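Note sheet for the following structure.
In this view, the complex is presented without one of its protein chains, the others remaining in place.
Each chain gets a letter, A, B and C, in the order it is written, and its residues are counted from 1.
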Amino acid sequence: MTQARRHHDPEVKAFASDNYAGVHPEILEALALANGGHQIAYGDDVYTEALQEVFHRHFGPAAEVWPVFNGTGANVVGLRAMTSPWEAVVCAESAHINTDEGGAPEQSAGLKLMSVPTPDGKLTPELIDRQAWGFGDEHRAQPRVVSISQSTELGTLYTPAEITAVAAHCHELGMLLHLDGSRLINAAAALDVPLRALTTDAGVDVLSFGGTKSGLMFGEAIVVLEPSAVRGLIYLRKSSMQLASKMRFVSVQFEALLAGDLWLRNARNGNAMAARLAAAVRDVPGVTVTRAVEANAVFAVLPPEVAERLRKRFRFYTWNEATGEVRWMTAFDTSEADVDAFAAAIAEEMAGR
Amino acid sequence: MTQARRHHDPEVKAFASDNYAGVHPEILEALALANGGHQIAYGDDVYTEALQEVFHRHFGPAAEVWPVFNGTGANVVGLRAMTSPWEAVVCAESAHINTDEGGAPEQSAGLKLMSVPTPDGKLTPELIDRQAWGFGDEHRAQPRVVSISQSTELGTLYTPAEITAVAAHCHELGMLLHLDGSRLINAAAALDVPLRALTTDAGVDVLSFGGTKSGLMFGEAIVVLEPSAVRGLIYLRKSSMQLASKMRFVSVQFEALLAGDLWLRNARNGNAMAARLAAAVRDVPGVTVTRAVEANAVFAVLPPEVAERLRKRFRFYTWNEATGEVRWMTAFDTSEADVDAFAAAIAEEMAGR
Amino acid sequence: MTQARRHHDPEVKAFASDNYAGVHPEILEALALANGGHQIAYGDDVYTEALQEVFHRHFGPAAEVWPVFNGTGANVVGLRAMTSPWEAVVCAESAHINTDEGGAPEQSAGLKLMSVPTPDGKLTPELIDRQAWGFGDEHRAQPRVVSISQSTELGTLYTPAEITAVAAHCHELGMLLHLDGSRLINAAAALDVPLRALTTDAGVDVLSFGGTKSGLMFGEAIVVLEPSAVRGLIYLRKSSMQLASKMRFVSVQFEALLAGDLWLRNARNGNAMAARLAAAVRDVPGVTVTRAVEANAVFAVLPPEVAERLRKRFRFYTWNEATGEVRWMTAFDTSEADVDAFAAAIAEEMAGR
Partner (left out) sequence: MTQARRHHDPEVKAFASDNYAGVHPEILEALALANGGHQIAYGDDVYTEALQEVFHRHFGPAAEVWPVFNGTGANVVGLRAMTSPWEAVVCAESAHINTDEGGAPEQSAGLKLMSVPTPDGKLTPELIDRQAWGFGDEHRAQPRVVSISQSTELGTLYTPAEITAVAAHCHELGMLLHLDGSRLINAAAALDVPLRALTTDAGVDVLSFGGTKSGLMFGEAIVVLEPSAVRGLIYLRKSSMQLASKMRFVSVQFEALLAGDLWLRNARNGNAMAARLAAAVRDVPGVTVTRAVEANAVFAVLPPEVAERLRKRFRFYTWNEATGEVRWMTAFDTSEADVDAFAAAIAEEMAGR
């Protein structure tokens, strides 16, 4: 019997981030399944081999899947494999790679990011053109990749047509399209389209496919949709510290997520709970939902002192100190009861202000 | 029920590497224990908090533990936190950081390694002096850290006195001592000393404490024994792509390993199985054990064509193409039956050559 | 007699950049003076030693001068010495380090730049605050330095009071102030203040002092005004490929520039010629001077086809393809006759459109 102890109350939920959640029970079950005996380390195991076929079903037969540890790793390794050292990445100013990865792209990979302010976290051909110029000019880091997020950091979604237009624009410019899909499943579920409609079919070249926020214990996947878009990925994964030795345990989690419909169930739950929350607070006087609720995030403004009191009962983050805007995230394991309790707490704290 | 399938035969073992093994059942149990409910992401969870005390028991009250994903990550982040960008790391030519991390220290962190050939993988004050010079000379990357491995890549061990002498020498030179302890548990078990005798008490400043090879699913720990030896570790862990969002699942594994005696049981088993194997093959004509068997590795020379045939039955690696030397590693889950079957196979293949 | 040949017509001038100019004759004379015999390489020569005192006269007794090769080098080495690898630099979106150094800060030094759009190339405390936040948050590269340019890339100037306010704001935030002074002499001459009024006295910590655009053959100087603001500069200059072996020839040029009033004569000429040009074209119908002419740059809009024809007679750059805005720079060697000829050409081409 393990000598570790349980230190937490598994009944307590938060609305802070989908990575506050634990592991979906089916994923945990899969981990046990893959245990026992010896498997070749560093990805030559049968689980990683089997995973290729699972991804082919979702992303087409040309897709190559490269499991890594986390989202920052997936983004940095993917982008590094798409660029030469003198090339740059165009992204939204609000992109996770620009704001929330501690400078990893620049500090660990020497990647210059060229960011563009956006109204809603989404790039368009016009916005891309604000940075995608100066080709051939040695004084300018050479724009090579556009990186978009789906769903975005602001909880908004690109339609398949919008991604297709962005991809076409990139390719016309001789550039490549990268998609940070740490919450891709939420986008596909919300739009009711298969994963490939937002990626392979839309012209995305390389994808960071999110596992951790989708219900895994750990693990993300770099999915190469256009093999000619990358160079040296196998080496860069290792030298970027993203090569898991016991990789079977990353791969089997993705199999559990994607072999059947677990991804869709998880995503739909998160999305539905966000919608339920938004609906529940819309009528609370003094609370304003500030952005379209398209996936599993609700952005709202409420009085800071109310937010402060509320936070003692349910954790969540302030998104913008200046405006008092907060972000409420739901996850695969958020229940209706969780949402209702949280909505009730919001109403109570607002009433008592 | 999970939609993943079992793809492998859990009865099959190898002698290739301790990271071919899976997860110790007590670790798996601990992972389930930590599941459920929400926990603050990125290390502010109660499991990571509790882990500090567990490490204090082994490494003293000043120790700080920083969970990361893998060994390359632990080494690179630890070394980067110990150095400024103009400083260098002295290590054995055979050190894992020099030979087996795909150039990660140089390529992802800009670290210059100054390597020294050694007879047995071990550095001494005299060997360190071959590179530890030129202080204050701007034309020379400034030697700042010595990094040693325990057990070494060649399966050899430093005694506590040897580490103490190396540490004292480093400190006299104004340098710091880093220990790559991906197999530290095997060393402590073999020498029958507590973990701190090889680290804190010997003067080591920063330790990479190995989890994966000790029976975890994934996870290593940077253990800072001398807090003044590091700067910016919290930021470097993030920007080096080594910050796990659901960190509770790394931490609880280490708790399971170190709260009781699991680490010692696992290490003793690996060591005993290596000794058993060495004993079993020593009398096989044509097989020569080439190095002292001090931990869980056996190095041997046997005819290449025999090695080739044998490898079809049990996987293992050739260590040195030129000499035909092979490496046989045992793990926490290697059984007496596994060893006996392998030894029998060796004898058979040798007989049939 | 040299076996090189003269390949150009020394009478031809342009309005493209102050680095199209050659070397001021007094600088060339100084280079000859420093020649002959042997001097210790890499900066231990008597010219570099003597230069310290020359800079003390302009920047105060605490100033330390570190000659380097070029402006990119001065900026990157200076900024790198002011930061740890997890720290970032806040700058104007139009800053030279952000737009015109080929990604050198990111690619060669791993520096993250956090840029802010500005109306006129100038940062203010309010604009700085748009990026200077998140201190202590491991997910955010840590803002450590603000870098401003004087004169700016848009030809505008900070007053001493404005720089003082920016510096005070930086220091309140625990940040440092870097000044890219590739055209600092033009700013000081235009504002009719000593160099120290814009740097030492205003609270600047580290300065890139421009030599090449001031009339040198090559060479810039990192001037450390606050010694506690930098670490490892001597090593970083070498490892950033900015350590000149025959450094006496960089140092003596700066002595020639700064020991007397050559810097002021050069700067005043550039500024006066820009003013003369602006005055001359202001009345040309169809030409609009678009920005305040405060130093040695004139920005203007004129019909693209006119610009195209004009460019065949005098080289200059288009600043903004979208608006047709062009930039005309004057230099230490631009003469009244040059300006008058250029202004006449502008008028002619406009008339003939």
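Here is the rule we go by: a contact is a pair of C-beta atoms (placed from the backbone, for glycine too) under 8 Å apart; a residue touches a chain by one contact, two chains touch by 3 or more.
Fair warning: this is a prediction, and the values are worked out from it, not measured in the lab.
The missing chain, though absent from the display, is touched by one residue of C:Val23, C:Ile148, C:Ala267 or C:Leu310; that residue is C:Val23.
Only one of C:Ser94, C:Ser108 or C:Gln150 touches the chain withheld from this view, namely C:Ser108. Only one residue in the set C:Val12, C:Ala62, C:Ala292 or C:Ala344 touches the chain that does not appear here, and it is C:Val12.
Residues 1-14, 16-17, 19-23, 25-42, 45-47, 49-50, 69-73, 76, 101-104, 107-109, 212-213, 217-218, 235, 238-246, 248-250, 252-253, 255-256, 259-262, 315, 331 are the ones on chain C that touch the missing chain.
In the full complex, chain A touches the hidden chain at residues 42, 80, 84-86, 110, 138-139, 141-142, 231-232, 234-239, 243. With the whole complex as reference, residues 85-86, 88, 99-103, 106-108, 110-113, 115, 117, 133, 138-141, 321 of chain B touch the missing chain.
The rule is short, and it goes like this: only the chains that are shown with their structure count from here on.
Central chain by Cα centroid: A, whose mean Cα position is closest to the mean of all protein Cα atoms. Remark: chain A and chain C have CA centroids separated by 42 Å (rounded to whole angstrom). With each centre defined as the average position of its C-alpha atoms, the distance from chain A to chain B rounds to 32 Å.
Within chain C, the positions touching two or more other chains are listed as 85-86, 110, 138-139, 141.
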